[in-house]
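Here's the structure, in structure tokens; my notes come after.
Only one protein chain is missing; all other protein chains are in place.
Labels A, B, C, D and E are assigned to the chains in the order they are written; within every chain, residues are numbered from 1.
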Amino acid sequence: MYELGVVYRNITRTDAATADALASLGSATVHEAMGRVGLLKPYMRPIYAGAQVSGTAVTVLLHPGDNWMMHVVAEQIRPGDIVVAAITAECTDGYFGDLLATSFIARGARALVIDAGVRDVKTLTEMRFPVWSKAISSKGTIKATIGSVNIPVVCAGMLVTPGDVVVADDDGVVCVPRALAAKTLQAAQAREANEGAKRDQLAQGVLGLDMYKMREPLAAAGLKYID
Amino acid sequence: MYELGVVYRNITRTDAATADALASLGSATVHEAMGRVGLLKPYMRPIYAGAQVSGTAVTVLLHPGDNWMMHVVAEQIRPGDIVVAAITAECTDGYFGDLLATSFIARGARALVIDAGVRDVKTLTEMRFPVWSKAISSKGTIKATIGSVNIPVVCAGMLVTPGDVVVADDDGVVCVPRALAAKTLQAAQAREANEGAKRDQLAQGVLGLDMYKMREPLAAAGLKYID
Amino acid sequence: MYELGVVYRNITRTDAATADALASLGSATVHEAMGRVGLLKPYMRPIYAGAQVSGTAVTVLLHPGDNWMMHVVAEQIRPGDIVVAAITAECTDGYFGDLLATSFIARGARALVIDAGVRDVKTLTEMRFPVWSKAISSKGTIKATIGSVNIPVVCAGMLVTPGDVVVADDDGVVCVPRALAAKTLQAAQAREANEGAKRDQLAQGVLGLDMYKMREPLAAAGLKYID
Amino acid sequence: MYELGVVYRNITRTDAATADALASLGSATVHEAMGRVGLLKPYMRPIYAGAQVSGTAVTVLLHPGDNWMMHVVAEQIRPGDIVVAAITAECTDGYFGDLLATSFIARGARALVIDAGVRDVKTLTEMRFPVWSKAISSKGTIKATIGSVNIPVVCAGMLVTPGDVVVADDDGVVCVPRALAAKTLQAAQAREANEGAKRDQLAQGVLGLDMYKMREPLAAAGLKYID
Amino acid sequence: MYELGVVYRNITRTDAATADALASLGSATVHEAMGRVGLLKPYMRPIYAGAQVSGTAVTVLLHPGDNWMMHVVAEQIRPGDIVVAAITAECTDGYFGDLLATSFIARGARALVIDAGVRDVKTLTEMRFPVWSKAISSKGTIKATIGSVNIPVVCAGMLVTPGDVVVADDDGVVCVPRALAAKTLQAAQAREANEGAKRDQLAQGVLGLDMYKMREPLAAAGLKYID
Partner (left out) sequence: MYELGVVYRNITRTDAATADALASLGSATVHEAMGRVGLLKPYMRPIYAGAQVSGTAVTVLLHPGDNWMMHVVAEQIRPGDIVVAAITAECTDGYFGDLLATSFIARGARALVIDAGVRDVKTLTEMRFPVWSKAISSKGTIKATIGSVNIPVVCAGMLVTPGDVVVADDDGVVCVPRALAAKTLQAAQAREANEGAKRDQLAQGVLGLDMYKMREPLAAAGLKYID
């Protein structure tokens, strides 16, 4: 399915205000706001706890054991981007380390999402450059085969199109298509606006059963209480 | 990323002659002919050995544990189609059994490719209806939530667009985009035309080292022989 | 949770007529008839295709790498039983081979279900003694530590109590509690009685959408057709 | 095996003094004191390091992708309880987040043990509400199908009966049946009383070989030293 | 640990009579005869059921996604050899298909054991060339980087030295070091000589408990029977 050997220099990014505003809502709320789709597989984990970011996707397709295109994608990064890296086959090699991170940061990247491995994680943690990956591995890569930059890619089971918004935190990584970003932001904000009042009630001991009026539908579904 | 709750009735299928001709070439040759992309993850396995098919993709997106849309996609099948089923999250439930297979066959389907589980595999084997799946499981599903039919889906890590060609055999499943189908067929046929002569030579004891003229590049790469 | 070092000689088996009648219905139908519970995890696979059995469970708890209790459970087998073997921790060793199978057959066992490995599978296949297991492995075991026989065990994620009915085929393994066996048999037979007529209709091209009257609820759920 | 659609309101909990005293001994010592049984599978991991708790089990059985019963179990929590959640099939969805945690805490729960996924882990970590789970995932759940509360469940391969004691820390999760809790506490305390003296000796360079008098049995087992 | 870029042309093979005689004993008996070591990990599975072979190991070390050295090892094959292929990192690509098999057969190879993927399995099955592998995959490989031939390699967790004996069947793959081959053959034959008489007794209903005189040691270990 992939077009190989091409670099698209002009992509249409989601507008920055929308892309930026999604970070604070978090991946779980954004995923709900989209109708429970858009989530990358949960094997994608952050290299350190606590990072929470959003940004516009710049994509790169790499071959197993070959990180040559990482240098090509670096040039296409603009401030506010998150690099999304897909591999043409399963691989856990360490495609990315502190030198590439230095370059990505200089270009304005906020994070890397890679369906493979990463290394130098101690230094990356000190640099506070967040990476969500499938593995951590010292295993290095070669620079022999070309892939592509800024084509739609499948990363950890999810289609990511250049310019989409990526939202990532300790719970996982969500991709929001550009066309849905504004609507998703509104829906996510609406969800969250609601949560403060609910949290207060629950903290006072009100049960979800009552707050959400679940007792009747549960009985209708046949739930029986036995003393 | 997915558009939920829609059924596209009109899709543009790859022309039948091209789609049909790819079967006999097999998934490995077709995958090579595409430049080594297009392969679904190798965890997709046939429920019985020996089936080798190609056909045009009709896609369905389902939710975990819910096979309602299987009945919706059945209506969209035309003779020569292969149904490609994706799930919005990991699931190994048995979405498909002999009743649905009876319906699919009546509509002209050649196979099912599903990134989840299948059941009644003994009967499906007797019926010779091939399925490539991630799992085999007795676990049944409910019919409660709608997905979509004939939208682009990610199945076992690969993007499949309705109308693409699917080639499946004991080695795995490859997706050939419609736009590349004719060119891929040519390239695959060219590859294969070549193989008979090579096979004869190798059978007579000629080494690949000599037939492919590898001795020089291997020496140039530094390979040393030690007695 | 397990009582160690005990062998219960007297267990109450499900009556033979009920236990035997469940085989022909198959694991998928029986699992549906129970309300979609009772299934062992789908990693449990038969060592050869086509076996379909049911029988009363005799259980054995073993330690990792130790098959001593297999000889103890052999004595407790009565004709019509299926041995269900659980291990106190994950293990893929080959606990069972052709000698033990010879002994089990002599005692009247119909099958073995083991949450570990098995070996001599070529000979077991020739003997037509079916085994559902997590792994196949030449790795042998020692005889050093005692476990228990005929206590309730968790096998591949499911609680199996001695005397329950086990139904196993190419789709997987289901455990039917003794108290529910008769009711489950009725429900499963009712399900199956229904299927012939449905199959005929589907074979003639009637759609499940119409046969199951799904068009209205799908529309109510919001499904949209796009031409 | 599971009784569906029931909530048992009255369960017999292990007495609080015993249940509480097990926490400081830790899962490894308690597991040893029980004869090396009772451990949930080691894929169960804490969402943050350092939590060490014990409490009485309140159980809930859920369906894949459906957390409706989480609200039902909340009402059955009493101070000192740990909620143990099992799913009828494999699932990694995020069943539990900060709102439910707020409710659980208000009811007096000490922890959640769930054989599926959890989300809002950053907030849960800040709230210091410990969760042991199989996965972390933003993926939300629906509220459509009823399960049960306070029936015996299999969680991560172990049978947990309501009222049992759960002991959880960085090493894993152990279930102590109510009937064995007092005896296990004694055995665990006896084990631990022993350890201080041993640690001192080992710290001074005494070898386990000598302290445990292993040299003779090792020689008897055939161990040979080669210079 | 690996010496890269070398081909050892002269290796000392286990004598043919010993290497050949081990096949009929099977991997399980040979593994027992060695003291329960030497087994490759059980994820190594045959591409078709029923093959049972032994032969002398010729080894090859390859890089992920690169099968160049397969052509180099072909030249080093002598009649009676089994090629053992290790990869420097995890990979499931299809390194080997029917053309290479044709060449290997022409050189006298009996089988391939590869810690990666294989393809053309339908044709290989028709050719009756057995392969034990970790995966089946259409995914092709490149020819860009050199590895080594006939160095000691770790394949599926086991060290294999050129000239060792490999025994493979439906139960798995065992490596017998050259220095232990004669002794292992004797021990395996002795084990097997024993089995016929045991099988007869067990078939007549004699219990292993009595035949192996286990009742006393079981009682000594504390086993209790409860009526």
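By our rule, a contact is a pair of C-beta atoms (placed from the backbone, for glycine too) under 8 Å apart; a residue touches a chain by one contact, two chains touch by 3 or more.
A quick note: this is a predicted structure, and the numbers were derived from the prediction, not measured.
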{"item": "Contact set of the excluded chain (shown chains only)", "value": "A, C, D, E"}
{"item": "Touching the absent chain when the full complex is considered, from E:M44, E:C175 or E:A188", "value": "E:C175"}
{"item": "Touch criterion as defined above, residue of A:A16, A:L99 or A:A197 at the omitted chain", "value": "A:L99"}
{"item": "Interface with the unshown chain - residue positions in chain A", "value": "5-10, 48, 68, 70-72, 74-75, 92, 94, 97-100, 102-103, 105-107, 117, 119-122, 125, 135-140, 143, 145-146"}
{"item": "Positions on chain E contacted by the hidden chain, ascending", "value": "1-2, 4, 35-39, 41, 88-90, 152, 154, 157-161, 164, 175, 177"}
{"item": "Touching residues (missing chain, whole complex) on chain C", "value": "63-65, 89-93, 139, 142, 144-145"}
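In this text, only the chains that are shown with their structure count from here on.
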{"item": "Partner chains that chain A and chain C have in common", "value": "B, D, E"}
{"item": "Interchain contact steps from chain A to chain D (minimum; 1 if touching)", "value": "1"}
{"item": "Selected interface, A-B versus A-E, where C-beta contact pairs are more numerous", "value": "A-B"}
{"item": "Approximate Å spacing (C-alpha centroids) for the pair chain D, chain E", "value": "41"}
{"item": "Rounded Å distance, chain B centre to chain D centre (Cα mean)", "value": "43"}
{"item": "Touching two or more other chains - residues of chain B", "value": "36, 39, 89-90, 92, 139, 145"}
